[in-house]
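This structure is in structure tokens; I'll ask about it shortly.
Showing subunit A:
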Amino acid sequence: MVSESIMLSCRALWKVFGPRPGYYFDTSGYRIDPEALVTRLRQEGHIPAVADATFDVRKGEIFVIMGLSGSGKSTLVRCLSRLLDIEHGVLEFEGRDLSRVSGRELTEIRRRKMGMVFQSFGLMPHLTALENVALPLKLQGMARAPREARARKMLELVELASREDALPAQLSGGQQQRVGIARSLAPDPELWFLDEPFSALDPLIRRQMQDEFLRLQRQLKKTIIFITHDIMEACRLADRIALMQGGRIIQIGTPADILLKPADDYVASFTAEVALSRAIRVRDLAQPGAAEGPPVAPEALLETLLADLASGRQRFPVQGQPGQVLEADAVLAVLRRDAGGG
Partner candidate 1 sequence: MTKKSMNAAVSLLALAAVTCGPALAAGPGAVDEPIRLAMLEWTGAQISARIAGKVLEKAGYKVDYVTAGNYPHFQGLADGDIAASVEIWLNNVGDVYPKVLAEGKVEDIGSLGLTTNEGWIYPKFMEEICPALPSWEALKDPDCVALLATPDTLPNGRFLDYPADWGSRAATIIADNTLPLTAVPSGSEGAQIAELRAASAAKTPLVMMFWAPHFILAEVEVGWVEMPPCKDQSNEHCIMPPDVNKVVWSGFSQKWPAAYEILKAFRFSTEDQQQMMLAIDEKGQSLDAVTTEWVAANEATWRPWLDQALN
Partner candidate 2 sequence: MARFSRSERLWAVLLAVSALMVVLAHQMPVLRGFPTALTLPLSEALNAVITPVFEALRPIGRLLSTMIEAPLAAIRAGLAWAPWPATVLGLAMLALYAGGRRLAVFALLALGVVALMGYWPKAMNTLALVLISVPLAVGIGFALGALGHLVPKARAGLIFLLDVMQTWPAFGYLIPLLLMFGFGPAAGLAASVIFSIPPMVRNTMLGLDEVPPAIVESALMAGARPGQLFWQAKVPVAMPQLMVGVNQTTMASLSMVIIIAIIGGFNDIGWEVLSAMRAAELGRSLGAGLVIVLIAVLLDRITRGFAGRRRGVAPRWLGPGLMAALVLALLLPGEALLPDEEGQRWLRRLDAWLLGFVAWSAPVFAVLRNAITYGVMLPMRLGFSGAASPMVWGFALSAPVTLTYIAVSLGGVVALGCRAPWRGIGFGFAALVFWTGLPGFPWPGVFLLMGFATWRAGGAGLFALAMGALLLAGVSGLWQPMMQSIYLCAVAVLISFAIGATLGVIAAESDRFSALLRPVSDTLQTMPQFVFLIPALMLFRVGEFTALIAIVLYAVVPPIRYVEHGLRSARADLTEAAVQMGATPWQLLWQVKLPLARGSVRLGLNQTIMAALSMLVIAALVGTRELGQQVYVALSRADAGAGLIAGAVIAAIALVADRLLRAPVA
């Protein structure tokens, strides 16, 4: 599902707020240690919102950027979409240096290749649901009939076809965000940004929307950069997670990497609350070996194995991956950690 080709790549990305951010990054590039530069910037009245971010986003993956408020995750995603200009670093989108493209090219890229969903929805209050979804197409200059047909299709996709004439104020929060999702998908973008899309919603609705999001993704197979402050949400959705603190990315890895091998105490304290049995999957613990009996799916959560474990099974073959087994001890070790942490 996740290919190896890289869609978005950033190297040593910096975004600094303050009176004269450009001063610290001369054209030949900064050469001092990022940690030291962060300290210096803070001392001199600047805020390094993104400091030295380096990562690649692969085609078709869900890349989650996670952090608490003030960690710089929202700034980072705005840098990636060029809503904010970066101070320093390389930002490549499909091999093009995004930080150097002209305004006109950027608009063109946004119109055809990027979509974004916002925490506070960002719907135009004076337009109906249908008009909101059709807006990106209208801005591209598409004629009325085709753009409304496309917008209607998008609304059907998010199961909101019946409310196409409603104004945003007449919709519930969940419905508004569906409109926001439909709008961001209308131009069929390749790279899809979601900035805390479900944070403003009730927990129950949030769960529903997450499921729906996964359903959509199975259908559409976009490359996704997803921002959240919720570690559970991150673990549910992510192929990989980048964890941010104070502007810096402190760990990048699969949910299992983050949960089982935290890079430092901060990450560990962050993940301590998570019930691992509900976040770790069979494939995360699989190891070479052989076993008998009914196999388990690689993406199954550990908690689904509890009944089998209780019946005393020691080994589980992994479905579709011959030579891979799951040892009951490994599962028990995780469960023990849950019990100790909880």
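With respect to how the candidates were assembled, all candidates are chains of the complex that A comes from, given by their letters.
Simple rule for what comes next: a residue touches a chain if its C-beta (ideal position, glycine included) is under 8 Å from a C-beta of that chain, and two chains touch if they have at least 3 such contacts; residues count from 1.
Since we're looking at a predicted model, the values are computed, not measured.
The contact partner of subunit A in this complex, picked from the candidates 1 or 2, is 2. Subunit A meets candidate 2 in the complex at residues 78, 81, 83, 104, 107-108, 110-112, 114-116, 118-127, 135-136, 138-140, 167, 169, 180, 183-184, 187, 193.
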